[in-house]
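Missing here is one protein chain; the remaining ones are kept as they sit in the complex.
The first chain written gets the first letter, and so on, giving A and B; residue counts start at 1 in each chain.
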Amino acid sequence: MITAEQKPIEEIRHMIMPYKKILLLGCGSCVAECAAGGEKETAMLASALRMAAKMNREDTLIQEKNLDRQCVRDFIVQLDGIIHLYDAVLSLGCGAGVQAVAEIFPEVPVIPALNTEFLGQTKDQGLWLENCLGCGDCVLYYFGGVCPLARCSKQLMNGPCGGSRDGRCEVDPETPCAWQLIIENLTRTGGLERLESVFPPKDWSRKQGRGPRKIVREDQQR
Amino acid sequence: MNQESRLKSILEKGIFAVTAECGPPRGADPDAVLKKAGMLREKADSVNVTDNQTAIVRMSSLAACAILKQAGVDPVLQMVVRDRNRIALQSDILGASSLGIRNVLCLSGDHQSFGNQPKALGVFDLDSMQFLQAVRAMRDSGLILGGEALTKPPRLFIGAAANPFADPMDFRVTRLAKKISAGAEFIQTQCIYNMDRFRKWLQLARNRGLTERVYILGGVTPLKSAAMARYMKDRVAGMDVPQTIIKRMEGVPKERQREEGIRICVETIAELRELAGVKGVHVMAIEWEEAVGEILDRAGLLPRPSLD
Partner (left out) sequence: MTLKWRPVIAFFYCQNIPEGGWEERLAIEKKHKGAVRLFPIPCSGRIDGVHLLRALEEFADGAIVATCPPGGCLNFEGNLWARKRAETSRKLIKSIGLEGERILIVEGTAGKSLDLMGLAEGFLQKISLIGPSPVLYPKDMPPGTGVGFSLKGESVHDYC
């Protein structure tokens, strides 16, 4: 899923400052799972912003609404007839959600309340880890199910580098060395011999070859 | 400008080779490079020029190599894949060769978070292995990545780094083998303080016949103080400084620690010269280039032989 974290409240206050009527828009998908932009977080941020406005005698109306998905048109259109009552939307969606809402309702400024972070897994309660780069050409088969592009700090496809020590990454000792994991996995499940030959340079055109990527599926279209 | 790599010639003649290291200045100051050139010229066969080492902005390695070359030194151009994509890397390889630079060392590079530009984008388009392979193909086949032909291939002696002390140990020699198949002709190792572990690594390399396929230069760095030894052990990634070395440095008073550091370095070089499969030494005297002459003199490696 996509992970995100809330921006500092000072930054949010700065961005919404010019507006009098603000709709906080939560999202029930990925950012709810990572406790950044779900219903609860939206209610808390709204309450905090209302309090800050009151403390500073700002005459601001701050209200909340949640969509199940902020990046899908069919959900966003639920805002029809509502969104125009506001001067701005403060979105607790990921970057995709913010832009999708802005595209469908171009008259209303949509402001991000979150910093979108990465594609990752919920490793544990309160712990999310980056493990996919979205490179468009999955290589996990070759690397024992551990992505060296997302999980090795230097994106080595022929690692490990000389800094790996006790299975830890030299850049952040809290991070396991991806290459240590790759070698362990392939030792356990077979396929270590795959690492004997040089893995060729990555075809980055699959990620950024012609600018922003798109997926077209005619079987899914009307 | 078209002469061969001195490093390559020395190694091919079977002479125990000596390389040193020159860190370019943190400014646009050619005199600083020339000063280091003066200190190292007669002492080492070739001089490595680091490429924004520890991710700190310095004069470009390529420019400093060109200055060294003009000053009569055979430079080894260090190139990291951290800062340049494959277009820039291949372009700089052509540039280096046309400036008369004849040695290149292909590296990953220290992560950008360690240096003075932690907000920088790390490129890592190629990794060091793929970069080695690309340089080798440029030189031997005259082809760039993707298969287009060069009008004139670069002339370079191609090297790589190896760290015998990093984990996982079993894979270290596999990685060395990969670097050789990717195109490395010489290897400069991480600083050796743990001689036991280095011997083990070398033995494994010999068992796979790797020492016959590549020239290995053992890396050494003279310690300036006990504090430096502790710092390298605790804070420098991929460094293995055993307690015995730290104890030895701590065992002498502060004012004699530099001398002790030089003595350890000289002893290490003597041991390296006895090891089958080690073809030279790479002296990395970090911001202490003036010590290189003394170390090599006491190690019996001076004067350097003439090739004429």
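The rule is simple: a contact is a pair of C-beta atoms (placed from the backbone, for glycine too) under 8 Å apart; a residue touches a chain by one contact, two chains touch by 3 or more.
Every value quoted in this text rests on a predicted model; they were computed, and no experiment measured them.
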| item | value |
| --- | --- |
| Shown chains touched by the chain that is not drawn here | A |
| Touching residue (missing chain; options A:13, A:69, A:194 or A:207) | A:13 |
| Residue among A:43, A:61, A:104 or A:119 touching the omitted chain | A:43 |
| Touching residues (missing chain, whole complex) on subunit A | 8-11, 13-15, 17, 40, 43-44, 47-52, 54-59 |
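Note that only the chains that are shown with their structure count from here on.
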| item | value |
| --- | --- |
| Centre-of-Cα separation between subunit B and subunit A, whole angstrom | 40 |
| Sites on subunit B touched by subunit A in the complex | 82, 86, 108-109, 111, 113-114, 122, 124-130, 133-134, 145, 161-163, 165-168, 171, 174-175, 177-178, 181-182, 190, 237-238 |
| Complex contact set, residues of subunit A against subunit B | 153-167, 170-171, 177, 179-180, 183, 195-202, 204 |
